[in-house]
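Of the protein chains in this complex, one is absent; all others appear in place.
Up next is chain A:
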Amino acid sequence: MMKPWTRILVWLCLAGVLLFLYAPLFPPLLLAIQDPATGQLTLQNFGTIHSDPTLVGALMNSIILAAIVGVAAPLLALAAAQAVRSFGIPRLIITVILLPLFIPGVSMGVSTSLFFNLTGIDPSLLTMAVVQTLWALPFAFLIILTVMSGFDTLYLEAAYTCGANRAQAFREIELPQIAPGISGAATFSVILSFNETIRTAVVQGGNNTIQTFIWSRYQQVGLTPNMYALMSLIIAVTLLLILVLVALGRKQQPAT
């Protein structure tokens, strides 16, 4: 159907795009395992990570935040996606929930930090969790909306006919069908929370996540091999989480 040289051109073009996008994933590891003075390979920079108490605190914060966002965002997204189907105002709900996608990160951060400022809520893990949840929400929402679109509401009608109430019908009929989508949304939210800097940095106060830690180190003293070691760990964890996402996706569609 396609001429051979067109096919080669298409593949070259797409391979070039992938090379361009994947190239930045490797330098942190390269810079972390190289001794800047001698050029020799070393793992020392990874070893020094756990001896920095600020950094360990930041890592703990990142994990706590990822856990909160990983639970809150998919649950809220599920409620919103169900509301799209049951309330008569799908356009309004979709527009509002997707709004954070259309607002630059700084603006979203500034707005929420001003809101917390005026309401007297001090910067804490909670404010960071709110900002990150609002950021993850549109993505979780789109994922759950997609899975729900593959669920035939006729099943719900059948359940109602058999005498189930709304909650029973949801729990016993729909939930098992869309569960992989919800766990997918949860994983996606964890990844987004774990990789967020700019919005979090605006409302962080005295707290740090590993991302804001790297960002403030960069602004204050510049990047050191330690920081590159940290970055390569972040990349590795993110890739691992993506593998989880893939596994969940397989469970959902055994055919592919």
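Just so we're on the same page, a residue touches a chain if its C-beta (ideal position, glycine included) is under 8 Å from a C-beta of that chain, and two chains touch if they have at least 3 such contacts; residues count from 1.
As a convention for this text, contacts and distances are computed from a predicted model.
Participant: Match the chain absent from this complex view to the correct UniProt protein name in "ABC transporter permease", "Phosphoribosylformylglycinamidine synthase subunit PurS", "Cytochrome C550" or "(Fe-S)-binding protein".
Facilitator: "ABC transporter permease"
Participant: For a quick check of understanding: of A:Leu18, A:Leu41 or A:Val221, which residue touches the chain that isn't displayed?
Facilitator: A:Leu18
Participant: Decide which residue listed in A:Leu126, A:Leu223 or A:Ala247 touches the omitted chain of the complex.
Facilitator: Answering carefully, the residue with contact to the hidden chain is A:Leu223.
Participant: Could you list which residues of chain A touch the chain missing from the display?
Facilitator: That gives, for chain A, the contact residues 2, 6-7, 10, 13-14, 17-18, 20-28, 31, 75-76, 79-80, 82-88, 90-91, 93-97, 99-108, 110-115, 117-118, 130, 134, 137, 142, 145-146, 148-150, 152-154, 156-157, 160-161, 165-167, 191-192, 195-198, 202, 211, 214-215, 218-219, 223, 231, 234-235, 238-239, 242, 246, 256.
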